[in-house]
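Next up is a structure, given as structure tokens.
Complex shown without one protein chain; remaining protein chains in place.
And now, chain A:
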Amino acid sequence: MDIERVAEKAAVPADDTEKMRRRRSGRAVAGVAGGVADHLEVKVLWVRLAFSLLAAAGGAGVLAYGLLWVFVPQAKPSVVAKETTRKERQQARGLLALGFGLAIGFGSLTGSVDGWVAGGIGVTLVGVALVWREADESTRRRARTGMTSLLLGEGGRGAIVRVLSGAALVVTGMTLFMVRGVDLDQLQFALLSVLAALIGVAVLTVPFWLRLVRDLGEERTARIRTEERAEIAAHLHDSVLQTLALIQKQADAPREVLRLARGQERQLRGWLYGPAGYGRPSRDGERGEAVKLAEALSQACGEVEDTFAIQVQQVVVGDCELDERLAGMVFAAREAVVNAAKHAGVSEVSVYAEVEPDQVMIFVRDRGKGFDPKAVPRDRHGLADSIRGRMERNGGELRLRTAPGEGTEVQLHMPRVTAGA
């Protein structure tokens, strides 16, 4: 028994073990007691006994059983079925009869309902059980055959007979109840019978409505999954496949191949790990907010990578929102990277940015030729105007470390206006 239970648990995926499921096989009525027993890890016999005894308490057991039947879904067909012995089945039937007898017996004994009413209700319940059971069966068949027929499933004539006799029992039970149980004038009787008919139909079609709701839910999940898959496929097609095709075409131009590969890598990386990327939990609210420094910097570096076919290794520590001055600073950093790409004669440039509470620093470093700052001709504007000028206009400063043969490091410092705010 224990081994079987372990095996059964292993067969169910981890997230399903918590949820209660009605048993599909080895059931007396609907597998509710079995499901409860599996969930609580007790013997089915005790659960059945409890339901039977509760049935005596004003039919509470019957009501509980009915509600569980409605709201607890059936186990998946893939779940390994447990063998039931004949003895168990006989016990189940015995307890079922006991519960029923107790419910009706106690009902009439205590005088809360007279025998006819109790009988009427009893017949109705049997009818309802018959129809619902048939609906359960049809779901199983549907799962097996993939057919979408609803209440009857693929049960053939037997199913129709069972459903119709169930309905007939319900009608009979209600009629009994109406005829003998209540004593009313004609108008009230007419109203009551209409009401009873409506209730009868509602009760009989419960499985149908339930299935409709569940199917809708399942369909929604399936649709979301399909859309997701389509989005990934579209993205991979637009980006990766296109780039691979281009790379094959340009196989004899290594520089171009390198450029394409780097551009694609960066794009895919951004898509996977970026702030709004695919790999992040969805944060719809945050999209379209102010641009962040890290994002702007990586975009700027990416542009230079693409244009000059170099690799820009960037590391950003901390992040903050990009205001006008920081935008100027990012642009200055971009110019510094461009300078390195053009003049240093290297294939890799390092960019490091750190956001501190009171200032932002960006370092652009290459291990290339380096130069003598004093020897730069006066008519060369790059460093002077576009980097130093831009930094100073925005209230920042630039430091330069370089010497011929020792590479170049451009250090940018910009105080933060929002410090402490």
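To be clear about the criterion, a residue touches a chain if its C-beta (ideal position, glycine included) is under 8 Å from a C-beta of that chain, and two chains touch if they have at least 3 such contacts; residues count from 1.
Just so it is clear, contacts and distances are computed from a predicted model.
Between the listed names "Branched-chain amino acid ABC transporter permease", "DNA-binding response regulator", "Cytochrome c oxidase subunit 2" or "Aspartyl/glutamyl-tRNA(Asn/Gln) amidotransferase subunit B", the UniProt record for the complex's undisplayed chain reads "DNA-binding response regulator". When the full complex is taken into account, the listed residue touching the unshown chain is A:V315, out of A:V315, A:V376, A:A403 or A:V417. Of the options A:E218, A:E321, A:E354 or A:E392, the residue whose C-beta touches the omitted chain is A:E354.
Summarising the interface, chain A meets the missing chain with residues 269, 272-273, 279, 311, 313, 315-318, 350, 352, 354, 357, 363, 365, 409.
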